[in-house]
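Here's the structure we're looking at; comments come further down.
One chain of protein is taken out of this complex; the other chains stay put.
First chain written, first letter: the chains are A and B, and each begins at residue 1.
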Amino acid sequence: MKMELRYFLSLLVLLLPFTLAGCDMFAQEEDEGEDILYVYSWGDYISEEVLEQFEEETGIHVVLDEYDTNESMYPRIAEGAEAYDVLCPSDYMIDRLIGKGLLQPLDFDKLPEARKNIDPDFFLQARAFDWDGKYTVPYCWGTVGIMYNTKLVDEPVESWSILWREKYRDNILMQDSARDAIMIPLKLMGRSMNTTKPEYLMAARDMLVAQKSLVQAYGVDDIRDKLSSGEAALGVIYSGEAIRLMKSNPDLKFQPAPEEGTNVWIDGWVIPKNARHVDNAHKFIDYMCRPDIAAENFRSLGYSTPNTAVRAQVEEELGDMVELAFPPEKVYKNQESYSYLGEELDKLYTKLWLQVKVS
Amino acid sequence: MNERITAQISSHRFLALPFALWAVLFIVLPLFFVLGTGLTNEAGDVTLANLLTVLQSEYLRALGLSVELALASTFICLLLAYPLCLILREKRESRGLLVFLLFLLPLWMNSLLTTMAWQTILEKHGLINMFLSYLGLPAVHLINTPAAIIIGMVYNFLPYMVLPLYVSLSRIDESIVEAARDLGANFWQTLRHVLLPLSLPGIVSGCTMVFIPALTTFVISALLGGNKVLLVGNIIEQEFTAAYDWQLGSALSMVLMVFIILNILLEAFADSGEQRKKGRP
Partner (left out) sequence: MEKLKQSYLGAIVLFLYAPILVLIAQSFNASRYRGQWTGFTWEWYGRLMENEEIIAAFTNTLTIGVTSAVFATMLALVTALGMRQMGSRGRMLFRSLANVPLLNADIVTGISLMLLFLGLGLRLGYDTILLAHIVISLPYAMLCILPQVLTMDDVCYEAARDLGATPFTAFRKVILPELLPGILAAFLLSFAMSADDFIVTYFTKGAGIETLTTEIYSELKLGVHPEMYALSALFFCGVLVFSALLMVNYKVIRRYREAGRRGAAA
């Protein structure tokens, strides 16, 4: 008689795994449809309108994920647990991804707009990290510079050394990324930002440790908020963010290239080896190179673009900010770019940066 | 009769089988994955190198700081929550419940957002400093210091202290407290000799419930510490994301597990003490 309850309850038990299996846990094939594209890019790096227009024109649904540093993007790609179709890493990270065999060569036949509009100079420049020019279409470029609030800083900002001045204690925002942080003291000491000499790197660390008590915070994208609201006087930021920030707060001014030299970076579109929608990825990259799209994208974001067709379209709207958007040669000539230093030095960088942070 | 029935209705020990499988797969096995990752190098060879790295000064420093801040915030939580629960205990049942609810409601607000709101309160030009300058007082420097992190921890984890304390304090029979008063004990004596010992299990479980999340947080320290104050949680998070050294991250997690096990033992010890007092086996 009580047997029946037992049957009922055992049915429940049996049901459990079945319903679990129903969850498609092992369905690796899902989302294989042709009408989707997984993009993994920097935060706030593609205009929403531009994305929407792409979806409308092609019927391809874009799933956008964002990262805040090259370093946080890398493990997700290297682990291969998530298959993205398009990435937008920076120079040295592209170098690293190629070296690890994580990218696939682009099919330039499918990229007519890119061939037509992207400045050949930048394709040439990209050879520094993409040796054969097979993997990358340059998207944005810029420098690392100092944004400052003229209400709080009454002197010209020309040297990185201002970030070490006692006067600005608790008013300085630094980048929270090992490469960008260590680059600054290296340049101040007149070294290459790609130096492999541990003693130089350690000297740079010591300078950062000495600076730490003056620093208000280490940040990435949150630096913008704090500069815009006047919470801090000086901040190290990427040049592309300058235009939008200066529009939000007219007291802000930008020094794109302190006199000791700075990092010139290029971010480029690449396709990972395990991408599942390669055709869509090419369509997307080529779409982003179209003159009207590149101009629209530039208007809403303000990052300098290697697209030769943009300047003519936006020059008038920019007014006096045109030099920021399309920097003259003197800003980027003879500047260094990061190159990938290998795993050994990567570890050393991580360690030194950790030492700064716990000091 | 009763025994026979009990035997019949509940002779379904196999009903616990799915859970046994579940526990092995999703509770035990994952921990072995952490051990496995922490004790091997990238090539997959067994090594102690990761654990030894953790013993280097910069990691130990972060660990020490984490323990320090976690202890401080646990202590402050206890200090704040105990009088609170004593007051709540005296209230009549329904009023007490109402007030109690008032203290639990903030739990429903997303903790990331409330922590960020603390940024707005503690900032250089934040609400506190605006208030102080309105009064003509000098500004205080709170944001991006360990103090700000402690405030954030106390805010986030205070309910975890209030909950077990309130339960264990409200369980104490009022007649015992009255008896102590009748025998001439003043408030402090009653507190020391009656209330504190009887609420000890609540204190212990509250402290363990606050200490572990405070020790391992990475969000609070990132938001209110301006990334200037690095805790163990931040390092682990970075090893798994930016630095991409999962072996090292796992090794650090193993060190954390030692603290967690100590905590569980402490709680089990307090638990068994309570049961012995009540005469249960």
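Methods note: a contact is a pair of C-beta atoms (placed from the backbone, for glycine too) under 8 Å apart; a residue touches a chain by one contact, two chains touch by 3 or more.
On a predicted model such as this, the values are computed, not experimentally measured, just so you know.
Remark: the omitted chain is touched by one listed residue; of B:Ile121, B:Ile172 or B:Val194 this is B:Ile121. Here the missing chain is touched by one residue of A:Phe54, A:Tyr84, A:Phe254 or A:Trp269, and it is A:Tyr84. The set of chain B residues touching the chain not shown comprises 2, 5-6, 9-20, 22-23, 26-31, 33-34, 36-37, 80, 83-84, 87, 94, 97-99, 101-103, 105-121, 123, 125-127, 155, 158, 208, 212-213, 215-216, 218-219, 223, 233, 236-237, 240, 246, 249-250, 253, 256-257, 260, 263-264, 267.
Within the entire complex, the positions of chain A that touch the omitted partner chain are 1-2, 4-5, 7-9, 12-13, 16, 19-20, 23-26, 28, 38, 40, 43-44, 63-66, 68, 76, 79, 81-84, 220-222, 224-225, 228-229, 231, 248.
Here is the rule we go by: only the chains that are shown with their structure count from here on.
By the touch rule above, chain B contacts chain A in their complex via residues 8-9, 11-12, 14-15, 17-18, 58, 61-62, 65, 123-125, 141, 144, 226-228, 230, 235, 240-246.
Every residue of chain A that touches chain B in the complex is listed here, in rising order: 2, 5-6, 9-10, 13, 16-17, 69, 71-72, 74-75, 78, 170, 176-177, 212, 215-219, 229-231, 347, 350-351, 354-355, 357-358.
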